[in-house]
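Everything on this sheet refers to the single structure shown next.
Yeah, one chain of the complex is gone here, protein chain that is, but the others are all in their spots.
Let's look at subunit A:
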Amino acid sequence: MKKIISFLVLLFSSFNLFAQEVAMADKMREDGKIWVVIGVITIVFVGIITYLVLLDRKISKIEKGR
């Protein structure tokens, strides 16, 4: 009887281990995945700034051309 109980306990605890492995504690998934949103907004923002910088350079070039 003892053997069967300990077998079952170990079995269930191993299930638990499996469940934990499947969940995969990925950094980007923590805190309700807010970091993914921050990433997206940061990409959009950096894109807009890059656009502004390129525009700035283009205007500078035209200004120097005259």
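Here is the rule we go by: a contact is a pair of C-beta atoms (placed from the backbone, for glycine too) under 8 Å apart; a residue touches a chain by one contact, two chains touch by 3 or more; residues count from 1.
Going forward, contacts and distances are computed from a predicted model.
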Chain excluded from display, named as in UniProt, from "ABC transporter permease", "HEAT repeat domain-containing protein", "Multisubunit sodium/proton antiporter, MrpB subunit" or "Heme exporter protein C": "Heme exporter protein C"
Residues of subunit A in contact with the chain not shown: 31, 34-35, 37-38, 41-42, 45, 49, 52-53, 55-56, 59-60, 62-63, 66
